[in-house]
Each structure stands twice: as C-alpha cells, then as structure tokens.
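Structure record follows, encoded as structure tokens.
Only one protein chain is missing from this complex, and each of the others stays in its spot.
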Amino acid sequence: MAKKSSGTNALFYTPYVLWLGLFVIAPLALIVYQSFFDISGHLTLANYQTYFSSGTYILMTVNSVWYAFIITVVTLLISYPAAYVLHYAKHKQLWLLLIILPTWINLLLKAYAFIGIFSQDGGVNTFLGFFGIAPQQFLFTDFSFIFVAAYIEIPFMILPIFNGIEELDESFVNASRDLGATGWQTFTKVILPLTMSGVKAGVQAVFIPSLSLFMLTRLIGGNRVITLGTAIEEHFLVTMNWGMGSTIGVVLIVAMVIIMFLTGERKKRGSLR
Amino acid sequence: MTEPIIELQHVSKRYGDTVVLKDINIELERGKFYTLLGPSGSGKTTILRAIAGFLDVSEGTIMFDGKKINDVPANMRKVNTVFQDYALFPHMNVFDNVAYGLQIQKLKKAEVQTRVEAALKMVRLAGYADREISELSGGQQQRVAIARAIVLEPAVLLLDEPLSALDAKLRKDMQYELRELQERLGITFLFVTHDQEEALALSDEIFVMNDGEVQQSGTPVDIYDEPINHFVADFIGESNIVAGHMLKDFLVEFNGQAFECADAGMRPNEPVEVVLRPEDLDITTIGNGKVSVKVDTQLFRGDYYEIVAYDSAQNEWLIHSTNPAKDGDTVGLTFDAEDIHVMRLNESEEDFDARLESYEDD
Partner (left out) sequence: MKTRKWGSLYLVLVFIILYVPIIYLIAYSFSAGDTMANFHGFTWRHYADLFADTRMIQIVIDTLLLALLSSLIATMIGTLGALGIHRTSRPVVKNTILSLNNILMVSPDVIIGASFLIFYTALKIPLGFGSVLLSHIAFSIPIVVLMVLPKLQEMRQTMLDAARDLGSSNAQVLSRVIMPFIAPGILSGFFMAFTYSLDDFAVTFFVTGNGFQTLAVEIYARARQGINLEINALSGVMFVFALLLVVGYYFIQQGSARRKASHKAESEAKLNEAAH
C-alpha cells in the first residue's frame, strides 16, 4: 500500500513544493544575496560595514527592539487578565467573536481613526477639555505610536492566551486549591506555568510584527519613531538602495529567528500531550 | 468436513527484530463463532488485521475459500471488520454509513435502500437511518458499525474488541445479540477480546493467544476444564496452581500428599503443575479436609464469597463458597478426583491433544 501511494504523493506535493521553492526559499535567498550589493550594483560588504559602524543604524535597531518590547509588554499586561476573565465569562463564544471582530477592520482604518482621535481638536483633547486641561500634542509622539500599536495587537495576544487557558484542565486548579494554595499561589504555581505556551505564542504574534509596523510610524509616529520596518520601506521604495534595505532585512530576520528560538515550543514536550 | 473458509499457514509477522506473530496455524470453518483471546500485545489484533488485509505478513500463507489472498488488497477481500472504536464516518449519517460499501459497488438506489433498511433492522436500529453519528449513544454506534459490515454480506465478519467501550450491562446485552446475530446470519465470526468471560460465553471455539503464539485452541469447556499450561489456567477463570509430581497414572502428589486424579500418560515422578478451580473447593472441618488452610480475608461477591486462605506452607488458596467463613479460622478443604487437573511443563498442544485422546477414549 505504501508503495502505491508514493506516486500520488508526488502529485500532491508538486504545486506545494514549487511554492516552497519559489516563494519561501528563493525570496529569502535573494534578500541575503541582495544585501551584498551596493546601490550601483557592485558586490561588496559595504552595507554591513555601514550598518555596524554607523551609530544611527545600531541606535535605530536598539530603538526598534525597545519599542517592540514595550508594545509586547503593554499588550501582554492588558491581554492576560482579559483572556483569563473571558475564560470564566458567560456567553464566552460571543465575547470571543467580539474580540475577533475588530481584526476584520483593516489595520489602516484603525490607524486612521486615531489620527482623528489624537489630533489637536480630536476626541481625547475634547475629553480633556471638560476637565479644563489645555489641548496636548498626542499625534506624532512615542506615546501615540505605542498606544496605537498595542491597540491593534491586543486581539492577537488575547486569542492564543485564551486558547491556552481553555486547554487548561480545571481539575488542576481545583487540585491546587484542595492542597491548600491560595488563589494567587494557584495562579503563579499552576495556571501561569500551564498557560505559558499560549503566552509564548502571543508574544511571538505581537513582537515580530511590531518590529516592522512602518505604516504606523508614518501615520501616527510622524517619522519621529523609526523602526526596522520603516528603514526597509525607506530604502526599498524611497531611496531605492535595495542593498542597504536588504541588509536591514537580514538583521530583522536574525532578530526574528532569535525571538522564535526564545519563545519556541519545545517540540518534545508538545508531542507528549 | 467442509473446507475451511479462512486458513492461516505458518504465518509470522516481524517489525524489525520484534516478533509479533510466531508460526500461526489457524483454520476457521464456515458458520462458526471463533474467538481470539489474549492479553494486550499478544498478537490477536495483528491476526485480525492480517486477515482483513491491513498489514502484510512476513511469512506464511493466508487462504480464503481455498485461495491464497496474501496479495489481495483489503478493499477486494470478502471479509468485513467491526472496529474497536467503530470507525464510523462522522461526516455521514447512519444511512450513509451503512450504505457506504453498497454505493462503492455502484448498486441501484432501490437495492441500497432495501439492504440498508434490512441491516438496520437486523441490529434493531430501524428508524434511525436519518440520525447523525454524533447523536447516537455508544451502544447505538456499535450497532451501526455492525450493520455497516454485515450489509455487504461478508463470508467472515472480523470483530476487533467491539464491546470494550460499552458499560457492563450493555456489554452483556450485546453479547447475547452478537451470538444471536451470528446464528441468524450463519456466517463465520472471528471475535477478538481480552475478556475471558466474554470469550467463554460467546464462542464455538477459542484460540488463547500469548506472546504472538496460539497457546491452546478448543471449545470453551475444554479450555476451561483442561488448560494446557500455567498461562492458560491463570488467564481463563480463576485458579489455584500448585507445583507437584505425577506419581503414576491417575495419582498425583502435591502439598506433601498423594491424591487420586483423572489424568494419565506422563512419566513416573514427572514434575507437574496442578490446577484446582476455586469453585471446586468445598469448606469442611479440619478432620474431613484434604488440605488444612487458615482463612485470611474474604469478600462478598453477591452470588458467592471469595475467600483467601493460606496452608501451612504459606501457599495461597482461593475458594469460592456460598457460605461465609470466619477470618482467622483454620478449616479443611475437600475436592473430588475429577476436580484436579494436572498440567505437564512445556507440553505442546499437539502432544497434549494426543495424550488426552489416548486415555479418554478408553
């Protein structure tokens, strides 16, 4: 039986493997390849030299990682309790759909909404005006960038954590209480460790995109915040220095691999379940 | 005698260095209820899968109706299987599940309809055709699985522990129904189970399996009364097994005394094992008893008391008695000569059968 199916197996695989080769491996290889060329098409290591010797690029990278870190932490702090409460809520399927619903609104529309909300005479300043506070500059600040990014990422953090908590067998919690642990001890010693895989998945889903939210830096950050993503977009679509853009891209890929490694599910443990 | 419908000749199965079946020789006749009985890992399901065509055997021949079918794929074999987890198609309703095999054969709609209805009626599920599988209880799913297999009118129905997922009461009911169904259909059933009671109740013939080998085959009564070795005696029913010596024909020594027995054909003074079933032991006074034991614990089992007692050599004795005993009392045990069953060590099934025949025919 196994022998006969290998023929059909190849048939199944062909379009998929073609895709793997053409749209996964080839583009990745090309971006690495491109990073060794300067703007006039000469093979060179100059891009990497520029990257590592100029303080600007290093600072930008550190900044970008720092911003992504803050966005992730803020999102996590808001999302974990929300997911936890959601788990015990009545009609949780309905609540869940309501969490998912905003993700169906295009990200740019949400960013656009904040241009209105944060503007000089927008919603927030009007609200503050009731308390006699003079209009503040919100748009084009670090705060607005982090706030909007966190806002956009919250559903993507809540969902994996919620799934992690749903998978948790309630009898573990009962057992812990039965053995004399307080609510908080149960949370730190049982619930949190057992839902860690959900947290990791959420961190992965938020941190990596946060490194590359160039449209938000443009629309909300007002070019004050420059992330790795912004720099890549700049090099590819504005200054047309693809080599440098690719070099930053390679840096971003390395950052991504590190994150994946740090938050990766340990395969062995996962398969045991 | 009719030609066997299924015959396994010298069948072996190995995975790498692991041998799961060792030289299996089995013959199944038409219209009988056979059981493969053994603990998990004994190879009974492997035999079933080999007959169904889900795995290739390493050596040996599988014959169906006199023809070798080793290379016939599963979908072309005229045997059907009832799976342990039922393996019903969850995306089809009851009717479509049962009709599946008929539709594969591209039968006319009207014929499919009548045959499915007849099969459902056979398993007492008439009127359930439109139900979804997820709406059925475990027992009902079980019946659908049976209907789906018998609707194809196989010559042999293979049943892979089909009752193991049911609760005790339903299980008993289904045992009656299975036996009745087999008699009505008149086809061969090959039933796999690890439950010895189930095997004894249902079968015309039982194959007791262990470690990839058939230890003993025979009617339930034969296997229960005359187990061939320690494994079979221990696995089928409950038993007291004591080491002893065969003094001569019809006289065996154990526990330091000589007893008359009904076994013969062994070498003088040959070391043997003696089997005494707990229900054959009767409690009496010490003076009347053949063995004196001290009662240790007893459990009330409903229709009898299960008593654990120890003799002076600290051998454990299991007794089934209708009357309770007192913990700590020393009592006597009696039994008849026919209640003693003597087993030789490492006797093959052929030798065993030949020896039994030599003195039982007299």
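A and B label the chains in the order they appear, each numbered from 1.
The rule we apply is simple: contacts are C-beta pairs under 8 Å (C-beta built on N, C-alpha and C of every residue); 3 or more make two chains touch, one makes a residue touch a chain.
Keep in mind the model is a prediction, meaning the values are calculated, not measured.
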Next item on the list: Taking the full complex into account, find the residue in B:I47, B:I62 or B:L152 that is in contact with the omitted chain.
Entry: B:L152
Checklist line | Residue of B:A119, B:L136, B:I283 or B:V331 touching the missing chain in the full complex | finding: B:L136
Next item on the list: Name every residue on subunit B in touch with the hidden partner chain.
Entry: 52-54, 73-76, 79-81, 83-85, 87-92, 100-101, 104-105, 128, 131-132, 134-137, 139-140, 148-149, 152, 173
Notebook entry, point to check: Touching the missing chain, which residues of subunit A?
Noted result: 2, 4-5, 8-9, 12-13, 15-17, 19-20, 22-28, 30-31, 34, 78, 81-82, 84-86, 88-89, 93-95, 97-117, 119, 121-123, 126, 151, 154-155, 183, 204, 208-209, 211-212, 214-215, 218-219, 228-229, 232-233, 236-237, 242, 245-246, 249, 252-253, 256, 260, 267
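One rule holds for everything that comes next: only the chains that are shown with their structure count from here on.
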Check: For subunit A and subunit B, what's the span in angstrom between their mean Cα positions?
Finding: 60
